[in-house]
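Beneath this line is the structure, given in structure tokens, with notes to follow.
Rather than the whole complex, this shows some of its chains in their spots.
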């Protein structure tokens, strides 16, 4: 499930095999899916053993069966006023909106900062200053400005999503070779056109890396965002459960978050392969 | 030589490096007339590319000045089209889109762009490859796309850094003739770096010979062949005694350089 | 009685100006116990429960709500002391001009409380006592500083909160409509209790006894000389002495003798009302489906252990 796949089946069939690399093993089976399965099974077994032999208290590492039960319960009956899907949807909505807003603003700004020392001089101090600030330290200000509804939550997620995107975009610009830019200039591209048609596409691989980091980061801020005045959301659910030592719900929530986060990451990886097929080639 | 269009005036270039600055060009002065076809030859590493980059406006010289129509050159411009020593094509664009890049930047309508791309890709015999991406092409093919890209943009001055270096003899001859045709038809000014003395003698109106590092202009030699009627067969030209004599003359300068 | 002394005793405290802080500020614990004390500050009962279960702390302060949840979940600790009974320092405040005069007016309004805390418990109790369906109001989970921010914006209609946020909310168009003292009088006691890790108590019972003796002395000092006590607390928390004094007045603090009565811890022979209150809290949380199952009364009575206090008061 994690192994990289070529863009299309047809291409995969016809693609020249890089020699001297992984040759098919016994019966032509590739070992990677087995290794992945092995990892997953080992993790599960460790978990099971911890729970079975009570290495640590059930308070903290619940039995897989209880987690499964909590999953079924919350899927059907819900947790304190909302079903699992409802909580999940609320959270995903916040994460995705915050993330997309960040992509729409941080990437252009990061590119501009990398491209123009003037833009950098204006915005870099602000971004660089707020970047290391812990959300928990300034969330109260967001509540003052934006209230307790979704706005402040999305704003927090937005602020979390922002820095990895802008830093990557900026680093991308710095890595564009002079020849590419000079070539475009000699072909009549204005400063803006160089930016739009050369710098931007050159940075796409970096931007995608930034997006992957960013979406993970945004997700990790979810609990903090749903700490204030939430009554729904998977992050809130986990936090709430932790107040009442419901380790089964905590585990279930973490697993759901992990899996959906992984799903978002996969989406970006797939998009990357489609948008930047030339990566590693030029 | 027509009215002088490019004036290179006491240009000096130093590159910084950890063990002190490296002098790449030392007081180079030359003038290029409108419509000239200038070929620059010289040993590897003597500063040819550096001079071209200065004319292109990619770097400012450490000292001296380059003037275009009397105005100092301060940056790149589409009127000075550049073919790089290593083609710098855009991997996210198809071959055709790479060729259309310049016209697009200058805002030509898309029908016109396509027309230009087709004409020039056919000229370099890569029209069949228009939908490919650059990394799907061989080295020589990439170089041909780079040539088509610059020609399609119709610059007033062409700056070419060993453009035919990666091409087989036949393709090279074909493109030499195409380039001469365009030059004759449009009266462009061409600044052409090559390591083939034969190519220089065949194409140039003026050949400049550079010394080994730090680069200086050793000689400037007039060559008549490119101005001659295109009716003549290129192979015949190249085997004519006048041509062979010129080639020997240029080679002699270069040998002197070495010793 | 085991005689060996540990290298240090780890005590988890929270920022509540009670007898423990008075004694801490005056350095009494170190003197009395004769060992190094490692003071750890906690922000919520949740973290205390975690640290207790991990065996990282020996003695800690925890609210009665998290204590009930902890006991139900089987966190291995015993309740040995009441730092304070929550009185006027926790209250339900309503925004003026929104037509809220009593709990029944909360229908259709937005009410905030930090979930899992004693005020959250009291908020839900209030709904029950006054016969309001909690589903008819929007109950929001907020920590006090955020609550204050939202309050000033006018986003909230009411909040059940503690000091110092409480006074700030009252000052900004707020009005107390119900205090924890009132609910306690109705039999729904909330308190900050001392819990001791079972393993620690068994190994070093004499230290536990000495600790409780110190706390009782601190209560006596507070009764005798409140200004002196307030000064100590003020220094400890970096707040003005007047503010410390005001906050301390809202708490109900009891000395050792008083705690051994029926109304509170009770005695080894007969447990007092605290066990019942913890059991009620646990039942209530279970009813709310926030915990899976409530501890039985027997289990809670076993976990409330006045024997150390009895020894300390001898």
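Order as written gives the chain letters A, B and C; numbering starts at 1 within each chain.
To be clear about the criterion, a residue touches a chain if its C-beta (ideal position, glycine included) is under 8 Å from a C-beta of that chain, and two chains touch if they have at least 3 such contacts.
None of these values were measured; they are calculated from a predicted model.
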Composition of the entire complex, counting every copy that the file contains: A x2, B x2, C x1
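Methods note: only the chains that are shown with their structure count from here on.
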Overall pattern in which the protein chains touch one another (line/ring/star/complete/other): line
Central chain of the complex, centres being mean CA coordinates: A
Distance from chain C to chain A - Cα centre to Cα centre, in angstrom: 40
Rounded Å distance, chain B centre to chain C centre (Cα mean): 84
Where chain A and chain B are represented by their mean Cα positions, the distance between them in whole Å: 48
Set of chain C residues in contact with two or more other chains: none
Junction residues of chain A - those touching two or more other chains: none
Residues of chain A defined as touching chain B within the complex: 177-180, 182-190, 193, 197-198, 201, 204, 276-278, 281-282
Chain A contact footprint on chain B (complex, rising order): 56-58, 75-78, 80-82, 84, 86, 88-92, 101-102, 104-106, 133-135, 149-150, 153, 155, 159
Sites on chain C touched by chain A in the complex: 44-46, 49-50, 53, 66, 69-70, 73-75, 112, 115-116, 138-143, 145-146, 149-150, 152-153, 155-156, 285, 289-292
